[in-house]
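All protein chains but one are shown in place.
Chain naming follows the written order as A, B and C, and within any one chain the residues start at number 1.
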């Protein structure tokens, strides 16, 4: 039986959808449960949003795209939320400016929770009507996958905010980190081929995974696992951050302008290499995948070892047959870990998002959805790079081989690592 | 009996000091009482601080300058607070960067309140020892006046933060605003004189009010009251904000760079001239003093009517004999109001701070206090301008004729207005 | 006989190389001939360089990479030029900061010309030695192609600088612009194919055109010619610059932050749509290709008509068989013009560089050259987009189908236009 809820074989699809709705929505609330109102209100940088805003925005998504147009007599919880919780949908109307999301002490956390309950109650009414559910199912699925994306952002944005605090507070203290064994890096070879990539049409996918199409891939090899902290520490020790010949020009400027000398959250000031995590300040584990690096750092490391980053097509065609197993958000250990049970080609899913060298661009034949929902992905296809495979903060039910995450080359606050590739 | 605590005639000065300590400290807590943890955590601009930070910093002041050096066996509540709640005292050590005060979700509000209680309990012990109180009395007085300054900043910083919220929330809704009568502006004349200004040594004063010294003041006239909203609206209607000949060069650049067309918090977008206040959005009252204007705006208005701003010496020598009466923070109406009971030379104290043309500079013979306390005032004597008289957010017991407040010329989030002067 | 020098059939290759050297170098000097010392010294933005710097830097290239390592007894003209005229080669040593190239009143223009003569004299000695020329021929070819790139930059940087002058001075006034006929836009169809792109090894190419490799291209159509000014004016008239749904998110932010409402250099302030050119202010010609647009504008226009930009592989495989004819720098009319003699699939070369949707990235198997020369192209392969085909400011002998130019998405001061594509 398939353990991925999105391709359920249940005879009553609307029942499954309603159940999935409850599961996903309550997972979001569980994430916020240990947090104070203040923890949920603060925004530490323009790229990140307060937890409270994530809680509201995900509800706004259902209200705006499903309840308002499709549920008769639906009453907006609060008209002002239409603006406050709009992220970037120009077609929906005005937006509260992104860098000012952290200025909103009101609505208080309790009201945002009440807003969630109001939306959930209305969604429950809608989901109880089998006639509607079939037709709206793709849109509701989009809303749930959207919510899962914000679950991961809640964790990464919260981590950044807590890291700015000299008290270095832990979100979930006293978590036991799994120990893993050391694994040598091996190379898995792939012959040249005209591969098919993109979503195959089974189950949910975002529009940016479509259409499925052919790409020619030359002979190459992929590393058996992501680059580890231990390996990365050797790059640092070899003056990797001080040798311009290893860096993209824009990366070298970025590094010098920001005084970058290690991955984000690393702190070696007390003699031992430590890192800030959602579970407190912990020593860097050599066998775990390196994390919180930019594309620039990933690319420089690859050049240092005479390798390169994989393309999206290389990654996806290699991952297509691999089971989606690994260390995910459901484990509630929000830090990449060494593998405890190793395959010869492994850790593609979970632990860390893997940077690829592929610019985020439309697939041949790409068509965004009609209306405001079409703004979801397509308008960001510029100056961003694709990451693959999900992380320790990604829900297991959210990821797949064709999934394309994307961030600018300098972004580091996501759980981003990388795997090496080379030409044959 | 004299209602101003600073010149008490009580036979037991230490008793009065202990009582005053309790009164001032609890006034701060009353200000925060209607606020949620989120309201107290957010910082809306680098110049403003979160309410929670003000609550902590004022306690840090007593802990750092009084308890740690002077109370035997005093235990720091939390060593990390030494850094977090240091404002700008380099001699005390490291400081958490001012623009990042709003990133501190921890310590939570409850812990900061516990910190206050810890400090208050220790201060009570210290104040119970008459032998110590005499010697420490000036330092404790400084701490209490410092706390009163932060009471005003709590209100102005909170007002700015709430104003950034599209919901336009009120801090204290449903307050009844006193109505006042219209008063024509009259000119009060003063002959040339060698005046004495600066603090006369009775009661508490900050170091920047000292020493008392002589200044020569030419013949001049002062307006009988501050400029009103009604008068200022005529300046706007006469294109005051669009005529470069009325403005200081730096003011003209500031105005254009920031699109300034009215006092801060004014909003005429719904056809009627309204303003955001701590009591909600209210119509602009023509007879109340204009408020939340920069020195640039005050100066341009004065040029428009062929007048000028007073100097600090003109203001202080005129105010020296005037009773300290007016509309202060104790009234809990945090908005300047029309006068209900008019003198011929009036409203010098309370309602609005009055910009002067005097740059904030040391008085002849000025000596800052020794040690870290010497950083309190002196190091800011550059590129700031002096304001006089206190506002509706200033405690009545905090102000006096010699008091010198100071802000940069572009600052508008304080309750700042102005009074006209002219040469004779 | 072949008029493209790079594939000469001359029996004495070194003679041809020496001749080519003289032709290319003197072409650079001819560009600067009409300019005053002041015209050559000023830098109008960090992206652009003064003409004088281009004159020096191209000489520095020969001095640094050919004369110093390979000509015995070569004496540096001036050691300080090693720093001043280094563009971005970290391996060569220190660089004068790019944004400060316009601060160098010294060396004066005459000295830079003497520097060129010094380098040319030494190069003539080297080129007279047939034993060396064969071995160094690839490096000298690189130097000459590098010089041609800077010839184009001299024109684009000069144009930007002159455009900043309210006098709107012309570089070459009184040029007769060729008139052309109107041509309807037609679609040329291409079937899906596994195409080969990249340089085929005949004659000179930059490393970023290699290696030749296969890409799979789906069925598509390309427009028969670039988008014209007339068509683009209809986009503007249809509120193209005010409709967010047409724009990439980053483009929409860029447009609003910079108040963009038309291509660079367009000026409609006098009632008629004019443009600043190197030949003075001239009316916009409807039948000429639109020029000086960013990738953002090209992409928005394409979305407006329901089309898209071509990929690099689509463009190159279509252009591979097309003769390199068109309107180039040798014509000394530095403005794109209507075509006078139309083919059914035309204007691929010359007039305007054509934006593609392809991010500038390494080809599979890409290897930069060893040493400092390896910094030439590879380190810029991030956050830039590929343009194809050359422009009216490109030397005819410099362009080829496999040529990849690259600029950031917001760049507009190059002669950049675009051609439409669509899926079949």
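Points worth noting:
We take it that a contact is a pair of C-beta atoms (placed from the backbone, for glycine too) under 8 Å apart; a residue touches a chain by one contact, two chains touch by 3 or more.
Quantities reported herein were computed from a predicted structural model and do not represent experimental measurements.
Note on the chain not shown: across the whole complex it touches B, C. Of C:42, C:55 or C:373, it is C:42 that touches the chain left out of the display.
Contact with the undisplayed chain is limited, among C:18, C:31, C:109 or C:227, to C:109. When the omitted chain is restored, the residue from B:73, B:121, B:135 or B:423 that touches it is B:423. Considering the complete assembly, chain B touches the hidden chain via residues 88, 90-91, 194, 213-216, 218, 220, 244-245, 247-252, 295-296, 299, 308, 357-359, 361-362, 364-365, 374-375, 379-383, 409, 423.
The missing chain lies against chain C, touching residues 36-42, 44, 52, 80, 83-84, 96, 100, 102-109, 161-162, 164-167, 169.
Just so it is clear, only the chains that are shown with their structure count from here on.
The touch graph of these protein chains is an open line. Relative to chain A, the most remote chain by averaged C-alpha coordinates is B.
Per-chain CA centroids place chain A at a distance of 47 Å from chain B. Inter-chain centre distance (chain B to chain C, centres taken as mean C-alpha positions): 60 Å. Along chain A, no residue makes contact with two or more other chains.
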